[in-house]
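The structure appears below as structure tokens.
Missing here is one protein chain; the remaining ones are kept as they sit in the complex.
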Amino acid sequence: MSSVPLSWYLIVAALLFSIGAYGALARRNAIGILMGIELMLNAVNINLVAFWRYIEVTGLAGQLFAVIVITVAAAEAAVALALILAIYRTRDTVNVEEIDLLKW
Amino acid sequence: MTAEQVVFVLAAVVTLGSALGMVTTRSVFVGALWMIAVFGGVAALFILLGAGFLGIVQILVYIGAIAVLILFAIMLTPRVMGDPNAPRYNRQWPLVAVMASALASLLVALVLRTDWPLAQEGAPTITGFAVELGKGFMTTYILPFEVASVLLLVALIGAIVIAREE
Amino acid sequence: MKPYAVIGAFLVIGLLLPLMTVMAATLLSPRKPNPIKQDIYECGLKTVGETWVQFKVQYYIYALIFVVFDIEVVFLYPWAVAYNQLGLFALVEMLIFAGILLAGLLYAWRKGALSWV
Partner (left out) sequence: MEALDRIFIRIGEAFSTFLAQYLPAPVVTVIGMFLSAIIISTFAALTFMLLTWLERKFVGRMQDRIGPNRVGPFGLLQPIADAIKMFTKELITPAGAHKVVYNLAPILVVAPSLMIFAVIPFGRDMVAADLDVGVLYLIALSSATEVAILMAGWASRNKFSLLGAMRAVAQMLSYEVPLVLILLTLVLMAGSMRLTDLVAVQGVPFAFLQPVAFVIFIVAAAAELNRTPFDIPEAESELVAGYHTEYGGMKFGLFMMAEFIAAFGMAALVTTVFLGGWRPWLIPLPSWLWFLIKTYLVLFVFIWFRGTFPRLRIDQLQAFCWKFLVPVTLLNVIVTGVVVTFVPLVRNGEVVVRGIGGWATVTVVYFAVNVVFALVVAWLYRRPTLQAVQQIQVGQPAGRGLSREVQTA
């Protein structure tokens, strides 16, 4: 049927997830970290849709799950960026290494 | 190589290449542009998988809403974005790089060792998926539908309260 | 699959057409750069202060409300296309959904978040 095997999609998703994780953990800028997290969520969505296509193509659950993930990602980005802007206003920085008020 | 495979490889290269560009570039704004290219590549993968509706939604929400929101946030933090000498990584980045590569190799090895089922016969419901989704939201999946609106309301109120200058 | 292939063709042509236009213009146009010509335009003066001016947070608030409505689209359009196959129950469900969002909009309105301050 489809000439692209499922494993190809899964490999792309795995690599995308790892790159996103790297971006989220290594970036200094809080917005950069958020962007990394968005990549990871995208990788998850690739997996969800790929499994929907190859295992449960008649059902809705796979794609519906992806829609919900997209919704949550958007809500998360909205609140996270609002937090970043609030921190920027008071601390004049979005560098996570300098935002350490709660460490002690 | 079939046409589908060619398109897949193209989309995958765009996605992963842009993802690498995103995490390695110095400027956050350029990083966000790379991120948009990733979103476009993922949308192409969705469409290739027969999830046309989701591919369009991916562009609509990720590029049209989330990416624009991130670009706006970058514009609103000028003292950070205007500084060309700001280092892009924190102190732990070499360690993270090792761990991320380890994770990637582990996952890929796992995927390759598993015997995945082949694609099911019969074309997926590409056309009319939106109708099916609408029916699903009104019947089986009514709870996620309404919870999503509550989530959006909470996010809206929370973000407005946090972001506004008092 | 075919409509998406056509859209792919449109994407390729849509990128190639302006690209070729710019390339043709690069070949046809003269090239005599000098520092004053390449200076940043500011009504004939030297540019004053930083380019990165501080924008109002209001821009972000509008983008934020837009995001919420944009995601609403993802839920309401499937409802709209399926509505002619469903009963009155679907209308009530949508009213709850839209009502919750309308409450969000009214909240933003009352807080003054919709005003350009």
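Chains: A, B and C, in written order; residue numbering restarts at 1 for each.
Please note the rule applied: a contact is a pair of C-beta atoms (placed from the backbone, for glycine too) under 8 Å apart; a residue touches a chain by one contact, two chains touch by 3 or more.
These numbers were taken from a predicted model, which means no experiment stands behind them.
The hidden chain, counted over the whole complex, makes contact with B, C. When the omitted chain is restored, the residue from B:Val7, B:Met22, B:Ala44 or B:Ala65 that touches it is B:Ala65.
Listed for chain B, the residues touching the missing chain in the whole complex are 3, 27, 29-30, 33, 36, 52-53, 56-57, 59-60, 63-65, 67-68, 71-72, 75, 126-130. Seen from chain C, the chain kept out of the figure touches residues 2-7, 9-15, 17-19, 21-22, 24-26, 28-33, 35, 37-43, 47, 51-53, 55, 59, 62-63, 65-66, 69-70, 73, 76-77, 80-81, 83-85, 88, 91, 94-95, 98, 101-102, 105, 109, 112, 114-117.
Everything below uses one rule, namely that only the chains that are shown with their structure count from here on.
Between chain A and chain C the centroid-to-centroid distance comes to 21 Å (mean Cα coordinates, whole Å). Distance between chain centres (mean CA atoms), chain A to chain B: 6 Å. One inter-chain figure worth recording: chain B and chain C are separated by 17 Å, centre to centre, where each centre is the mean of the chain's CA atoms. Chain B has residues 50, 57, 61, 65-66, 69, 72-73, 76, 79, 132-133, 148, 152, 155-156, 159-160, 163, 165 in contact with two or more other chains.
For chain C, the set of residues that touch two or more other chains comprises 57, 60, 64, 67-68, 70-71, 74-75. By the touch criterion stated above, chain B contacts chain C in their complex at residues 7, 47, 50, 52, 55, 57, 60-61, 64-66, 68-69, 72-73, 75-76, 78-79, 81-82, 126, 130-135, 137-138, 142, 145-146, 148-150, 152-153, 155-157, 159-160, 163-165. Interface residues of chain B, counted against chain A in their complex, comprise 2, 4-5, 8, 12, 15-16, 19-20, 22-23, 28, 31-32, 35, 38-39, 42, 45-46, 48-51, 53-54, 57-58, 61-62, 65-66, 69-70, 72-74, 76-77, 79-80, 86-93, 96-97, 99-101, 103-104, 107-108, 111-112, 114, 116-122, 124-125, 129, 132-133, 136, 140-141, 144, 148, 151-152, 154-156, 158-160, 162-163, 165. Only residues 67, 70-71, 74-75, 77-78, 81-82, 85, 89 of chain A touch chain C when the two sit together in their complex.
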